[in-house]
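As structure tokens, the structure follows; a few thoughts come after it.
A single protein chain has been omitted from the complex, and every remaining protein chain is retained in its original position.
Right after this comes subunit A.
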Amino acid sequence: MLDEETPVIYGLEFQARALAAQLAETEAVRFYVGTQSLKFDNQVHRLELDEENNMIKREVFHHGDGEIWHISASPTDKNVISTVYNHISPEKSCTKHTAVWRTSDEMNPTTEIRNLKLLTKLNTSSMGDDIKCTHFHPTEENKLLTVVDGTFAIWDLNAAGGSCDATTKGAIEGKGQPKFSTAKWNPHQGKSHVATANDMFIRGWDTRTNQEAWLIESAHNQLVRDIDFNPNKQYFLASCGDDGNSKFWDIRKTKVPVVTRADHSHWVWCVRFNHFHDQLVLTSSTDSRVILLSAASISSEPFGHIVEEESANEDKPVPLKDGVLALYEEHEDSVYAVEWSSGDPWTFASLSYDGRLIINQVPKSEKYKLLL
């Protein structure tokens, strides 16, 4: 059995900032990582944690089209991923693209580097240059969301083969050509809503009408880097940004955050709710730290809910309080991404710019507090 206090470290040869959990996989702990190099051929690594030997098994795919800025995995098909990448032409000009790829079948312990099969290239040329991310719809396998500059687009892969055009588009208007920094599907409200972030604002959109549903003005003092919906409790949203804060919002009351945390000392790049125990929240920052937060006060699991009658007589486990549960300092460079595993609710991976991937676990003591 894996010693939970010891992290497993995997080093990539290149710098990297794209990380995704293989969402369709619910047994094994698996992650996709995309590299970022301007000079060498880029790769997608599929990594599996071998808990028996405390090692990482890997599979490598060529991603020759350019450096990967964002990667996401299909929630239904284990072998389908999407990437946002920067393509450099021989004339030394850069263009960003986004595409859906198929990897090979099941984990294969070969060491040879295989190729990805291009499924669809999403046509963003009409929308702008700077593609930030492409996300699969949480349940519908053929739906995707992409943000480009000040536009978000929704794709339906079924509608057309090969190169495909957006079925829906929405855009913000404002002074100085505002650009989205990220976007997310809202897993609630019929899964037809998305949320976007631009500068200091977070907006909710209804994709059926492409109208703004709600708006959080000055969510952060500076740029909002990432947002994440609580997967189990609707209306609740986490955000993080360049002011070093992580904030939790109830999107029905957008004036003030429900909880504000300032645990990092520089930009917070990523925030993620645990899908099973949503009081556990991970944040990663350019201060090279990953922090495991408890947001128990706004969790979908109310205090004492899990405490049964019998255990009430025994030493009652103290319900989790809000605050920092654990601080992970194994990284030496900025940590741009952190993801929970879809296979094991207590495991997560974090990726720093120097190509170091670290798989960590929730500390045992905190785990028991939640389970008992």
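Just so we're on the same page, a contact is a pair of C-beta atoms (placed from the backbone, for glycine too) under 8 Å apart; a residue touches a chain by one contact, two chains touch by 3 or more; residues count from 1.
Basically, contacts and distances are computed from a predicted model.
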Q) Under which of the names "Ribonuclease P protein subunit p30", "tRNA (adenine(58)-N(1))-methyltransferase catalytic subunit TRM61", "N-acetyltransferase domain-containing protein" or "Vacuolar protein sorting-associated protein 51 homolog" is the non-displayed chain listed in UniProt? A) "Vacuolar protein sorting-associated protein 51 homolog"
Q: From the listed residues A:W214, A:W267 or A:F348, report the one that touches the chain absent from this view.
A: A:W267
Q: Out of A:G34, A:G244, A:P257 or A:G343, point to the residue that touches the absent chain in the complete complex.
A: A:G244
**Q.** Those residues of subunit A which, in the complete complex, touch the missing chain
**A.** 14-15, 38-39, 86, 88, 92-94, 221-223, 242-244, 265-267, 286-288, 332, 334, 353-354
